[in-house]
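Pasting a structure below so you can have a look.
Showing just some of the chains, left in place.
Each chain carries a letter (A and B) given by its place in the written order, and its residues are counted from 1.
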């Protein structure tokens, strides 16, 4: 096992797949010569050359449209949308074209592509460069959605996404790019649609994603140590497909559910999971379902303000202490 | 054989476009025309339930490209795509069946009139949101270029489409990457009900923008199948050889309203009549006769096509409504619709 940053795991995952399969190509803005604005794709141009690793104009619709057309006709493109907020300028291609083509054509068209994008807050970039928008994608039938929390998952899920015959949107959390972690040596391929139970407790199940996984783990430690509340922590990893089996089992066992989301309040994946539990696991519940989210506001930019909006370890501890006992 | 006819046959032979191709252009235009007319009849009989956007009057463009394209080339078109799909060889019963929401439809009733697709024939889809398919076509062209297959992607769209952002992005992108894609604007003078001239800064919505992408300005008579055929061949050949994209504006006119809901009252008086005189099929029939092709040859084709349309209609009518199982099929590559385990 080598220790890699989350950032380097991106390049490692892409490189592994490009080396394996000639059909894999990579395109985006400033991704080739500059190696990406987050330096997550440094070295790919040198390794695979300008025919396969391509810089694009600021034309997100063209980028994703081209990726789609190429995917329909035999390539397996990986396209980068620099910040996930920018999905809004090419949302039609994602939500109306890529996601729907297989269904509309009754299975004639296949769109095996991967869209990678940098998601989330923490860099003081303000409301147009800090959003967590995985819920935008989860809402749309026909596109798979993953959001890794650890370097190993980054590499493994990128590989799984490239090999999948459906379009996959990968949300890389900006605030995690410098996180280090063990990544298996050699070929590493994960599986889409599997949540992971990172610790098991008996009082409550915390379901989290990306950065929030780390905060949930830290909060669970404090809750256990200082307050005698023992929590399961589940890293959802994949929103579509959603591993409801794992989530339902843990909630049934602990009797309580807390979701921790970085996205704004309304209609996030936390609400979806909460409503599934409130339907299918109702009789096992020992108390209200708690959703911890960023407030339903655009994100402020100043460090003091930004830090106070995204769910913190302290806030997770506090809300669980107050509401679960 | 009397010499007059022989001379005329020579005349046909000496033309840059040979007799067989000419007859196929005629036949195909006719097929598109009669099939669209049939679609209109079926709508009046309430057998077609959703919307439909007919290409009546615009057949020369779809037919000319259909004949000029290689079987492995790719077509990307719009909701007004019945003709373009048929022109690649999709079955008429598959098209009419889809319009009627039947099992035999090209998409098993899942897509409908606005999304006709026949991947096996290179008809890579009909796209119903303005502009989106231009970059998609560029992407197909990229894959051809990448694999060195000399395939070409041809992308059809209307005059109104030139004002949306995706048009601009796709054009620039394709030129910078030198992709083998041909963008074909069918300028029929209107978006839905609004004259294109009232919402566009230039006279030729596509051709007058070619320069913005370092492309040649090309305007063709879209009601003249030969003119379109020649242009199509020229620029597709160039694209195959690595010469990059072209943007071709074909001037034409739709004889009916924008969609089945539209009586087209917004047209100035006499405009339709003027264009009916330039009906592409009428023009082409006269030209063939002028070139010495005998009436009977054309009549035979006409009868044959009409019979095919009739048969296709019966096939489609006889087809069952799609099974409800289809609802939960083909969201994903595994054939299903499950978003959870």
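In this section, a residue touches a chain if its C-beta (ideal position, glycine included) is under 8 Å from a C-beta of that chain, and two chains touch if they have at least 3 such contacts.
Just so you know, these numbers come straight off a predicted model, no measurement behind them.
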Assembly formula (labels as shown, counts from the whole structure file): A x2, B x2
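In this section, only the chains that are shown with their structure count from here on.
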Inter-chain centre distance, subunit A versus subunit B - centres from mean C-alpha coordinates, in Å: 41
Of all residues in subunit B, those that touch subunit A in their complex: 74, 76, 106-108, 110-111, 115, 117-120, 124-125, 127, 129, 131-144, 146-147, 153, 165-166, 169-170, 172-173, 176-177, 326, 329-333, 335, 337-341
Complex contacts: residues of subunit A adjacent to subunit B: 25, 51, 54, 56-57, 59-75, 77, 92-93, 96-97, 101-110, 112, 141-142, 164-166, 193, 240-245
